[in-house]
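One chain of protein is taken out of this complex; the other chains stay put.
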């Protein structure tokens, strides 16, 4: 798995750097800073130490015992990103970008957030490093995720509600870009997934790659063989790219990205960009986008806030078109059922995002039969979702 | 650190088995089962594997960078029990007792809970092992900790509100004992701290000892020496006994237990049993108890639900009276200030319980000066407390 | 007479009269101090052989909701150890039956064990049942109680292994307290008479001492079955349930009614009066 080309393209046409000129040099500076850091073993040493002591890595793998409900299913193994500090894979990336921000001498960090997970992870690294953090969050999400808003504030971050557009993640991202444009010199923008303009999709993947590298070694050690399948949910795509990165060179391992079908792939209420979108430019790169024929970005829907995004990382578009990975979708109902099943049968309350991946992985494990070995990325814990599910179940 | 004597006493007079006859044989059976399990390497192998894959152990140690606010302070190191599955040290114990329950062929698990952490940890292991769980919880706590109640239900546990007495943890514990008395044969009672009748204080300590064993090795490896001081908060005392257990044989290491002073040690609103209590019997063992001169157990108060308990494990009473450990207290206000400081300066939202330990450890680190090496048990994460603190701060 | 001797005498009298013994339980100070005294008089008047009198305790591990709530009410009105002993003293002065205290261990520890024993003697109490002190922890209490002739009956539960049950029976003075079923006190759950029958037989085969059945004895029928199988019926929660929500004369009247039912039940039905029982 290599760097994209000089202009930030994966394969022929996915990626790039579609941003206003005011940000161009900031991205170039970021790329230079990133290249220098990536070439510096002391940077990785710092990153590794932080992942170990602060984040709690390596995260374990856990064999499920009751999840598929049958002994005829494949072995189903969870990669436990839910055990990370702040409860999801997001922190792997914010630690990396935070250290890079400090190395580049930036005085301030900004971030966008939807459900609040990336905002919390960014506020967290800002607090640890002593760098002030401003988080942009759609007004609607500020209301829906009041608890995470308070956690970000506890961590010393300022949270800015964004009132434009659909008042959700997409608009928060727009606003973060705009804020960056206003203060490029002293500000580091920590993007939360493998999206955005080059070098973000590559950089975030490199910071999430630890998931796949660990998981590959762990599975080999425990089972003496590689998994037959690797499954991850795809919002922007960072947890999926992170785990895929460990296995993309293993031709025999099938890679599955699970999108949020919402009310259904063919409904208007979906968030499955790769399955129901078309190629376009959003937030600085070319990839699949849920959009109208006129090129307006569509409103999306998923029960899971972290998957409720109209775009997807360009490297996934490349993996899809090249056939290396397969992208499927799981709807709200199936994800919700799996949320409950995982809690009741495995003692783990998964993030609703991760429940999408689990649902598909569980199906796959039953299909594969006892010889299969399915590895699924449990990208986060579901504490953040409990209130929403409770409200949902009460209806 | 040894087993208590045959009757369950630590030193001369702390511990024992003060329970109604109906429970006596159940405790004897439990002791036999425990002894057999403890002598069986395969039991510990199962426990270790579960701690690794399910709980996420070992938990790391983390050097704080900004917490004491001065470079003149001792090195202050956190043991990260907050990173455990379900967010606190409680799960180490429920995994152990859960495996023992299964080994002993019990068909049902019961537990008491205050803030809900032990209830969640018990529901979690019940779900993982497929054993039904009933949790007893004071009516007042059910109201105050609605989120944890829902999490327990998600995990498949039944939660029974207890209306007697002060409608809090003490009464939930009474009720769990009563329920056990009614169904001793098929029921395993998982107590949540180093309290209760023999063999619970010993057994729970053994299941929490992993904290201290890990931490000792980690500190030695990282710093090439032992800590000068080890600090932990004390509610029932399990996280403290767990970390103390690693160091009690190292005469040069000072051990500090931090109780909740509430509104102040000399006020009526305190929960500091060792500092403000007298010797008595509560929940089956003799130890320090907050009680009236007539022997009625007093209402307690702490901002932290997990420390809001009128008793304390008998081994702590022994360590206090023998002088091996020192017990101090931190009040609501100082704990709350540290809750904020730790979030803002270290990027970790600590449990309010743990904030008591951190507050004292931070004082101690400043006293010790640069040569000191203070290890503090960060027993849990504060997500569960965020709502309460938000409400508190708004006043 | 020592406390133990008074208990022995009470059982001996019942035996001599060819009937079972009746042991009502009351929580001292409930529903209020003066009603509590009235209820004790009522119990004496109804011919109780022994009275069990509970010292109110806030964390009664062996008690169900009825007695726990009674204790809360009594505590809220300030009834402690001394007030309880004063009530016991009142029964003695009124010429009532021996009073056996029922108390958790912690109030005794705070009172001081020796002092507590002295106070029992001074109040003319026969001894105490301490449900959360198993025989293994009895040492200190026994050391204080034995020289003063105070009884310290032990409880045997369905979960007590047979050999241990015999040891407990042997170590009990006054009588052996057989718990009728698993669980805590309370009138809601039925006694397990099959188990009681078996257990009492085993005890009697080895130990010559009266056996009382308690926990869950709530009706005349229960009491009758208990005294058919053993020597005495202990009734607690059912009495408290009977006066629940009342006080004074009303409470006394309700207790009187239930005690009368229990009194009738403990007497062997004369064969000639068999039809009476049906028509009553």
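So that you can tell them apart, the chains are marked A, B and C in the order they are listed, and the count of residues begins at 1 in each.
Methods note: a contact is a pair of C-beta atoms (placed from the backbone, for glycine too) under 8 Å apart; a residue touches a chain by one contact, two chains touch by 3 or more.
Given the structure is predicted, the values throughout are model-derived calculations rather than measurements.
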Partner chains on view for the chain not depicted: A
Touch criterion as defined above, residue of A:26, A:230 or A:253 at the omitted chain: A:26
Touching residue (missing chain; options A:110, A:297 or A:389): A:297
Residue in contact with the excluded chain [from A:104, A:184 or A:213]: A:184
Missing-partner contacts on chain A, residue numbers: 7, 16-26, 164-165, 170-171, 174, 177-178, 181-185, 278-284, 289, 291-297
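Heads up, the rule we're going with is that only the chains that are shown with their structure count from here on.
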Chain B omitted: connectivity of the other chains: A | C
Most widely separated chain from chain B, with each centre as the mean of CA atoms: C
Interchain centroid distance [CA atoms averaged], chain A/chain C, Å: 67
Chain B and chain C, separation of their C-alpha mean positions in angstrom: 38
Chain A and chain B, separation of their C-alpha mean positions in angstrom: 35
Contacts with two or more other chains, residues of chain A listed in rising order: none
Of all residues in chain C, the ones touching two or more other chains: none
